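Quick one: this structure, given as structure tokens, is what I'll be asking you about.
Note that one protein chain is taken out, while the other chains of the complex remain in position.
Each chain carries a letter (A, B and C) given by its place in the written order, and its residues are counted from 1.
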Amino acid sequence: MQQTLKDLREELHYINHAILKLLNRRAKVVMGVLEVKQRENIPLHVPQREMEMLQDLIDHNTGPFPDDSVRHLFKEIFQASVALMEDRKAGALRVSRAFRQQDLEIPVGDLVIGQESTIIAGPCAVESEEQMDMVARGLARMGIRFLRGGAYKPRSSPYSFQGLGEDGLKLLKAAADRYGMKTVTEVMDTRMVDMVRDYADILQIGTRNMYNYELLREVGRTRKPVLLKRGFSATIDEFLSAAEYILMEGNDKVILCERGIRTFERQTRNTLDISAIPILRRMSYLPVLVDVSHAAGRKDILPSLARASLAAGASGLMVEVHPFPAVARSDSQQQLDLDEFAAFLDAIGYAFPKFQVIQDETPVATEAAGFR
Amino acid sequence: MQQTLKDLREELHYINHAILKLLNRRAKVVMGVLEVKQRENIPLHVPQREMEMLQDLIDHNTGPFPDDSVRHLFKEIFQASVALMEDRKAGALRVSRAFRQQDLEIPVGDLVIGQESTIIAGPCAVESEEQMDMVARGLARMGIRFLRGGAYKPRSSPYSFQGLGEDGLKLLKAAADRYGMKTVTEVMDTRMVDMVRDYADILQIGTRNMYNYELLREVGRTRKPVLLKRGFSATIDEFLSAAEYILMEGNDKVILCERGIRTFERQTRNTLDISAIPILRRMSYLPVLVDVSHAAGRKDILPSLARASLAAGASGLMVEVHPFPAVARSDSQQQLDLDEFAAFLDAIGYAFPKFQVIQDETPVATEAAGFR
Amino acid sequence: MQQTLKDLREELHYINHAILKLLNRRAKVVMGVLEVKQRENIPLHVPQREMEMLQDLIDHNTGPFPDDSVRHLFKEIFQASVALMEDRKAGALRVSRAFRQQDLEIPVGDLVIGQESTIIAGPCAVESEEQMDMVARGLARMGIRFLRGGAYKPRSSPYSFQGLGEDGLKLLKAAADRYGMKTVTEVMDTRMVDMVRDYADILQIGTRNMYNYELLREVGRTRKPVLLKRGFSATIDEFLSAAEYILMEGNDKVILCERGIRTFERQTRNTLDISAIPILRRMSYLPVLVDVSHAAGRKDILPSLARASLAAGASGLMVEVHPFPAVARSDSQQQLDLDEFAAFLDAIGYAFPKFQVIQDETPVATEAAGFR
Partner (left out) sequence: MQQTLKDLREELHYINHAILKLLNRRAKVVMGVLEVKQRENIPLHVPQREMEMLQDLIDHNTGPFPDDSVRHLFKEIFQASVALMEDRKAGALRVSRAFRQQDLEIPVGDLVIGQESTIIAGPCAVESEEQMDMVARGLARMGIRFLRGGAYKPRSSPYSFQGLGEDGLKLLKAAADRYGMKTVTEVMDTRMVDMVRDYADILQIGTRNMYNYELLREVGRTRKPVLLKRGFSATIDEFLSAAEYILMEGNDKVILCERGIRTFERQTRNTLDISAIPILRRMSYLPVLVDVSHAAGRKDILPSLARASLAAGASGLMVEVHPFPAVARSDSQQQLDLDEFAAFLDAIGYAFPKFQVIQDETPVATEAAGFR
């Protein structure tokens, strides 16, 4: 007896709903697996186990679906389950939007990261008092309030300039204090955190140390804001997990900093992962800055990258500025001089402050800087 | 007898200038090498030869410079020479700014690519007359003038939907004609160029075919505008060389399209190489579009990527739009429906046209679309 | 009470099988629908009905799967059903071990690929009669039976040497014939397949054309063995799918060739993916060769890579050999000269044949070559 189309459609309807129920029941079991795996620290996604499950299903496939359809459909089901597990896992993190809805604003003295576009500028490395004074004064006159400068420089070669150490920190802080700026400087080793924090308003964790979990924990034990750079080969998930190391120690003042990832492309030193900005902002409430200098490794495209970063939702920029890049002891190819930096700011729509210069050199702003 | 500092400085001055002369003489020789190598098709940069030259110099180093300083300095000299050779080589290309100063504008009927921001939208694949009519009508009402849609789909699996072929082209063109739109569609094989060009206002070369030089030559022999997508693992230099294949056949109406590169990151289908935009625009005068849909592979970050692309200097965007993405036969995860697309346009500052609808369904614009 | 991983996995197992049964029951119903529709002349694929079914399922979704996942999974299920109706998917991938258990041996005249280690050698490009004669004679004396040489060269730059075309094919074949060798040469375009096959014993698809599906189909329509190179950024899954394009046209004589992938490392031209060898051999029955020259891009490490490849299970090697690499028109840095190639063979444990030279130049082997 032939079935009518209506009968068949009813049966389809019934089967669809049965499949839906089973899929959701399956999803619940998978979440149970997630719970156990997280507790016992077992990897979530296991291609080999999937292959075995697939083979088992293929072995029991009676058709009419051909084996490759079964394989394909179950692959999709597995993938959806993995995605679900990853969502749940991510949701549990302190860094996640699930944990906190609103964007975080991080006060640094009288300033705030995460409100208007923050600009952090300064040389790659602190080299001398004169250098720091020149750059700080120049930046301050442009209305820049965050002064960066490395006193400890992680360099590929042990024979490259490694920074001035604590002397460098002193020069950085003195220059910043002189011009009413806040300091951003890198800490490379757990043993130095206590010392460096005395000079730093924001502790920076460099790209090479993003996986240095002991260091992350140590800065997590301070109450200083931490600027965490993404490892140049770190996935976005690993980046957020690194931030989690800091937060779980009680320090939630973490600023994420995208600075380019390592790819096959040679025109740039790194490939700025612009998509990371909206993704980080969706996944987390932490502010996201972009270090355009390290991403590009060249000066000519900095304004484009900066505009793109802000357009993509970045909370600010980090730029290397040196009074005389040609004689800089590191990164000389990518550091802007003060005039170039002024042109850069102009190109990205920055409005310079108006100043009244009274008596000595210290300028007094009469109209604040900002973006046009 | 002790030399005075002044004497020594004079000697230094003399030596500096002698080195400068030799460096430039060396650069000239290197350019001669370039000429020969290009003529004879020999690779420009040869690490092993460099190593031999370095070893030879080390063998003859009498100090006081230690060997590693000599090695380092000559490496820098070699590198500067390579950079010089590459500059010269790039300068000779028809695609380069050296060949033409002003940005190229490419007329397509009454439209122009390379002036105001162009938006190309439409489904991944042409599937049916109804689908094409719905999407074309919806897009036209939003003021979109370029309709994309694939009739030949290069798919990883031979068992995936491969497109409707010439029937699809007919549906595409009919829908475009009905709403006054221009068509953008992919050609995959040299033998099909003649046929596809009858339906296409812009011939698209897909990412998988960027290295298909015979195909590039063949579209270079037409006079149709060509939208050339960057290979997902192609360097910027290779991308421009691929464009050169088209131009050298006489067709200079090439539109470059960045669409993301393959990296280790998994949150996105590809990593949008935002830096490629300003670099391509510096190196070449050709317009640069960005296919945000393929870069992201997900819908939620499309507005951010679009804003960033335009901020970085892109001449326009390409977006996948399908009337019912959920039932699309390919790329269903990344296609926007018409409402989502309208929201997307709004989010990137697009001003919808004002229409007067007279009699039948065909709308008449009374105020043009554009960007706010 | 907490469930153990074992319990949960058992439940998963049960659910998987229940879903499988329902999917197949659903497929049977769909085939009933097909029967009715065909009888009553009703269109098979009705997107709108699909959408209604999807909406109905979403409306009844209780989670934990989010609506998007439900939509996606059912879309896949619907699509698989459509495919089933269209009878396009028949069985597992033809390239897979599931399709065929034993390793495939591919006869090429009196030779066989997939038995003892095959060595394919010869210049990157055919350049002249003398060049081809010298290299073929030299190789033949070492017992090498496969002569490679490109007459069509896909080059990044359109200004680089593009090969001699059909003249090159003639020189290749003449040299091979003279010394009793088989030819391996690249075909770049669908329109040339018919011509190139007259000169080639093995048709090569280059790394840049691995995604050129029309070309894959076209060589699939010949009965010539095809050496398919992995795209330099292709995943192993994409590589096997590309092979599937050839097999599905009826040509199952496909040789897979790993040749290195594009990574960040600069010491080598590409990164030889040694793991691909055992993985391809597990997933497929097709023979796997390794092109060590393109992987390395330098000569000094070739023996190490060759030994490693054979140790990992490769069925043979491909090596670029040129009588005078210094003047080669392409790839001069990585081509071995004949002496270097003899040393290479010796270094990898190859036993040279013993010859008796009678009368003219043609050597007669008295003891075959092979591996010690």
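Note that in this section contacts are C-beta pairs under 8 Å (C-beta built on N, C-alpha and C of every residue); 3 or more make two chains touch, one makes a residue touch a chain.
Remember, predicted model here, so these are calculated numbers, not experimental data.
Asker: Touched by the hidden chain, which of the shown chains?
Answerer: A, B, C
Asker: Where the complex has a chain not shown, which of C:8, C:227, C:279 or C:369 is the residue touching it?
Answerer: Touches the omitted chain: C:279.
Asker: Hey, which of B:9, B:223 or B:354 is the one touching the hidden chain?
Answerer: Result: among the candidates, B:9 touches the missing chain.
Asker: Quickly run down the residues of subunit B that touch the omitted chain.
Answerer: 2-5, 8-9, 11-13, 15-20, 22-33, 36-37, 40, 42, 53, 56-58, 60-74, 76-77, 80, 83-84, 87, 262-264
Asker: Using the document's contact rule, name the residues of subunit C that touch the chain not shown here.
Answerer: Touch set of subunit C with respect to the missing chain: 233, 235-237, 261, 263-268, 271-279, 282, 295-296, 300-301, 304-305, 307-313.
Asker: Using the document's contact rule, name the residues of subunit A that touch the chain not shown here.
Answerer: Subunit A touches the chain not shown through residues 38, 40-43, 46-49, 127-128, 131, 154-159, 188-191, 208-209, 211-215, 232-233, 237-238, 241, 244-245, 248, 262, 324, 326-327, 329, 332-333.
Everything below uses one rule, namely that only the chains that are shown with their structure count from here on.
Asker: Suppose a student superposes the Cα atoms of subunit A on subunit B; what rotation angle should they report, nearest 5 degrees?
Answerer: It is a rotation of 180 degrees, to the nearest 5.
Asker: Indicate the whole-number Å distance between the mean C-alpha point of subunit A and the mean C-alpha point of subunit C.
Answerer: From the centre of subunit A to the centre of subunit C is 39 Å.
Asker: What's the distance between the Cα centroids of subunit B and subunit C, rounded to whole Å?
Answerer: Distance between chain centres, rounded to whole Å: 28 Å.
Asker: Give me the residues of subunit C that touch two or more other chains.
Answerer: 72, 83, 89, 262
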